[in-house]
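A single protein chain has been removed from this complex, and every other one stays in its place.
Our next item is chain A:
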Amino acid sequence: MSPTVFAQGHTPRIARTSARRSVIPGFGLTLGYTLLYLSLIVLIPLAGVFYKSAGLGLEGIWAIISTPRVLAALKLSFGAALIGATINAVFGTLIAWVFVRYTFPGKRFFDAIIDLPFALPTAVAGIALTALYAGNGWIGQYLEPLGIKVAYTPLGVIVACTFIGLPFVVRTVQPVLQDAEQELEEAAASLGANRWQTITRVILPTVLPAVLTGYALAFARAVGEYGSVIFIAGNLPMVSEIAPLLIIIKLEEFDYAGATAVATAMLILSFFLLLVINALQAWARRRHGGKP
């Protein structure tokens, strides 16, 4: 019998065994732990929201959500979060690029500053931003004569969303840029690419999945942001009132069902948008070689 025939005869059995028994043991234990943990920390509280709002029935929920004030708040919350995340995706990538590729005095200091929005109590950030952008603030006094009002307008909400989302993009893109081999740029240059072509066709596609991850994180954070936004927004109903604040207002009025209805709408919308971003990310990663 030739060795080939021998090997062929055994291949299916080997395949079956490996399917049954994993090389890495402990799958059952770790999966069980993961599910329990996720249930306790994430799923049960979220299910509580749905449970509470379910008492209203679909029509009841819709009646609450479709009021102009709630719609305006949802629109502002998601719109500002998306705009803020987009701004961060562009400038966060740029900042990450500068940190990875150049050395300059004070680089470590600025690198540390990036994380401040993570650590700062959001109320402090909100008050600081309001003081800066108010009509008599350091920045506001120059913008006001130009007809640009930031504090107490939707623009202020965008500013706050941008502020708190920045570290997410920088910190996700930075390591990927660091790993991107210098050789890729040299290869592109040796093939005749100029700087612009190298950046747009080689570097950006390489970091795109990381940028999208940062975008998703920044967006998620901005949608749920409360502390810093309410100080700068001014909270005028229909103009600069965000959805999380509306939930608090409803809670204070003991309108628990109304609060959970708005929360449900936010959850579903967020889930849908994050799903889209994830799909985009999977697509970008697949372009990196068949590994979704």
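Note that contacts are C-beta pairs under 8 Å (C-beta built on N, C-alpha and C of every residue); 3 or more make two chains touch, one makes a residue touch a chain; residues count from 1.
By our rule, contacts and distances are computed from a predicted model.
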item	value
Omitted chain, identified by the protein name its UniProt record gives, among "Sulfate transport system ATP-binding protein", "Dihydroorotase", "Quinol:cytochrome c oxidoreductase pentaheme cytochrome subunit" or "Anti-sigma regulatory factor"	"Sulfate transport system ATP-binding protein"
Option from A:L36, A:V90, A:I148 or A:L184 whose C-beta touches the chain left out	A:L184
Of A:V100, A:A131 or A:V202, the one touching the omitted chain in the full complex	A:V202
Chain not shown, touching residues in chain A	181, 183-184, 186-194, 197, 201-202, 205-206, 208, 287-291
